[in-house]
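Only a single protein chain was left out; the remaining protein chains are all shown in position.
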Amino acid sequence: MARKTARITALLCENSGWKAYVDAAAEGVEASRLLQDLDAVKLPCSGKVEVGLILKLLENGSAGVLVLGCPKDNCTFIRGNYRAEKRVGAAKAALREAGLDEGLVRLDFLSSLDSRKLIDAVVSFKGYIDDHSRS
Amino acid sequence: MSTLTMDGLKAGSRLEKILARGHFAVTAELGPPKSADAAVIAAKAGHLRGNVDAANITDNQTAIVRMSSIAAGLLAMKEGIEPIIQITCRDRNRIAIQSDVLGAYALGICNILCLTGDHQKFGNHPTSKNVFDMDSIQLIAMLACMRDQKKFACGDEIRNSKKAPVVEPRILIGGAENPFGDPLEFRAIRLAKKVEAGADFIQTQCIYDMERFAEFMRQVRARGLHEKVKILAGVTPLKSAGMAKYMRDSVAGLSVPDSYIERMDRAADKPAEGIKICIEQIQALREIEGVAGIHIMAIEWEEKVAEIVKGAGLWPRPEPDGEPGVRS
Amino acid sequence: MITAVRKPFAEIAGMLEGSGKVLILGCGTCVTVCMAGGEKEVAILASTLRLANQKDGREMQIAEATIERQCDREFFDSVRDAVVQADVVLSLACGVGVQFLGEVFPDKAVLPGLDTKFYGAAVEQGVWAERCSGCGTCVIGEYGGVCPVTRCSKSLLNGPCGGSQKGKCEVDPQNIDCGWQLIYDRMKALGQLDRLEAVKPIKDWSTGRHGGPGKIVKEEALL
Partner (left out) sequence: MIGVFVCSCGRRSADAWLEKVGAAVAVKHFFGHAGLCGPDGLRLIREKSKKHKLGRLLLAGCAALQSEALIKNAAKAAGVASGAVFPVLFPRRSSPAVAARMIRQATTGLQLLPVFESRRVALRNEVLVLGGGPAGTEAARQVAAFGYPTTITEPHVLESLTGGVGNFSARLRGEGGAATRAFGAVVIASDGTAGAASSAFRGLVPLADLEGHIEGLARRDKPRSAALILDLEIDETKASTAEALRVALALRARYRIELTILLRHVRVSSLGLEKRYDEAREAGITFVKYDGAPRIAASPEGISIACTDGVAGEDVEISVGIAAVSPHGLHAPAERALGEAAGIGLDGYGRLQENNIHLLPDQTNRLGVFVVGPCRGEFDGETILRDARAAALAVHQLLSQKELEVELSHPVVDGDKCVLCLTCIRSCPFKAMRIFAEETRADCSPEACRRCGICVGECPAKAIELPAYADRIVLARAGE
């Protein structure tokens, strides 16, 4: 299961995070290079995220899981991002229980237009993971 | 069907005689120590002796472990205080309680106050298991059955063997009432149930809100309960403004009028003001029809009971015939 | 339904210390509904354990399965092999299921993964509250449909204690309604307050837990 480089997984709401990712990927060399270390997974809504999925990804070797959903009250599906917040909270609790750093999973909210924020979120999360990597 | 003693009394205790003869009764509270130190009882009894007709010996009050109420009651009796043993339903089932009642009576105790008991959550063993085999009303009924039917709760006669004599515990049975608990409308009904179950006297939770208590007594009189049971109104002297506020804000079912809190705030000598308020309250309570006595709960302040009793004009206490606490 | 919550992870990890092959067995009935021991919870616990084991370098094989009910023998058939292969089975069923699992597989070490709480109802999504104590002689009919044995913290049958304030129980005013306030309100609404005036005798507790482990035999159902 062990991987050579610390790859992180991004679970992206297709209405916000995914769109911002698409824009960011087209933006510039630096951003592109950054996004190459990311396994970007499109989800219909951040509310689709399951606690078990987050843990499974970490268990299978992902160095960290970044969930990106729409800003509050801006969810295409009304309540999905609120649900994501609860589930990420539960995943963090499970990580604490396992004696791991709860920071291995992170939730951010951003707009589909905010590719800059996406890059910032990824840079910040990658930085954190590099400092707190399990291996 | 009550069997009465020769002088028409059920238990013949000093308290019963005081009440039966129409005196305004005075009882107080004597909390057993949180240790095996008998000297504590002696000291507290010294403050009460001659100033009260009987003293309640609390039963692990607020679920904090203390010397057993029967043992402490016996010690108090030796100090010349007639005990009113409190029994709660929290820690003992019907077997243990009946056994204790037999023992208490055999030791000369003849007043028992029946309580449900504070939940163990509030005490020093919050993880313990409670019993609540019965509630206080059922406890009253069980004691009345033991005394009057001469039977245990199971229906067996109270005798050692078929040939042995029936020796039932002849106990004066008390109950408690919080006139300010919710649902308010149920309070008088609940008191009526205690009377129906066989309560001879009732001691109330401490009263500060005179208006609400007067309303409660109106409901009691409307049901004619004051003629069937002797009601002793509870008072607790305030030691400080802080205590007054604590009672108002943190004790369930207690309302302390702002006027008392203001007086305590303003007073230079707060304890003296608290005693003064308490005396005024007793005088006001005496005026209410159906109030047969006063129950002074001077929490860890027993030394002030004499001052209160004297200040309220209730001293000296009348001396009914016979010795205190000894059956006649 | 029977309600339960998952045991603290540290307690579970402690119980499994030294086990080589662990089967986490979920139950698909009550504890799935109350979100404590269904397939999803099994997966979450399994992943959490594996992550903890990875971190601490523990060798432990963790298998997952969930069956319909752990309180009926036949449902265990589908996981027989998995149970046999495991050194220890951590059951995410209620206490009934854990024990029954042990009865079906007497040679197998079984451990409870849940703390079983009470018979309750989902008062809202995510909130379950106790409604029955299984006393064996239901008295709800005398109290307007509200059980004093369960809803009153002291199981009082003749009325509220002094700790009833503004409809709440002093034992936990934030979370517990005064059962007697509920009874009073309901009886008042039904116009039956007079039924509360009679002194109720001491209850026979022998029909429930206090009579020893209960057993029901329905004669005509016996084969």
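Here the chain labels run A, B and C in written order, and each chain numbers its own residues starting at 1.
Everything below uses one rule, namely that contacts are C-beta pairs under 8 Å (C-beta built on N, C-alpha and C of every residue); 3 or more make two chains touch, one makes a residue touch a chain.
No experiment lies behind these values; they were computed from the predicted model shown.
Undergrad: Which visible chains touch the chain that is not shown?
TA: If we consider the entire complex, the absent chain touches A, C.
Undergrad: Determine which one of C:33, C:71, C:109 or C:176 touches the chain that has been left out.
TA: C:33
Undergrad: Which residue numbers on chain C touch the omitted chain?
TA: So the residues of chain C touching the missing chain come out as 28-29, 32-33, 35, 38-41, 43, 66, 122, 125.
Undergrad: For chain A, which residues touch the unseen chain?
TA: Counting over the whole complex, chain A touches the hidden chain at residues 7, 9, 21-23, 25-29, 31-33, 35-36, 39-45, 47-50, 52-53, 56-57, 60, 62, 72-80, 83, 87.
The rule is short, and it goes like this: only the chains that are shown with their structure count from here on.
Undergrad: Just say which it is for the chain contacts: an open line, a closed ring, a star, complete, or other.
TA: Chain contacts: open path, no cycle.
Undergrad: My parser should flag the chain pair with the most contacts; which pair should that be?
TA: The chain pair with the largest number of C-beta contacts is B-C.
Undergrad: Could you put a whole-Å number on the gap between the CA centroids of chain B and chain C?
TA: One centre to the other, that is 40 Å.
Undergrad: Give, as an integer number of Å, the spacing between the C-alpha centres of chain C and chain A.
TA: 36
Undergrad: List the residues on chain C that touch chain B in their complex, please.
TA: Residue positions touching the partner: 153-167, 170-172, 178, 180-181, 184-185, 188, 193, 196-203, 205.
Undergrad: Please output the residues of chain B touching chain C within their complex, sorted ascending.
TA: Those in contact with chain C are residues 89-90, 94, 116-119, 121, 130, 132-138, 141-142, 153, 176, 178, 181-183, 185-186, 189-190, 192-193, 196-197, 205, 252-253.
Undergrad: Write out the stretch or stretches of chain C touching chain A in their complex.
TA: Of all residues in chain C, those touching chain A are 8-10, 40, 43-44, 47-52, 54-56.
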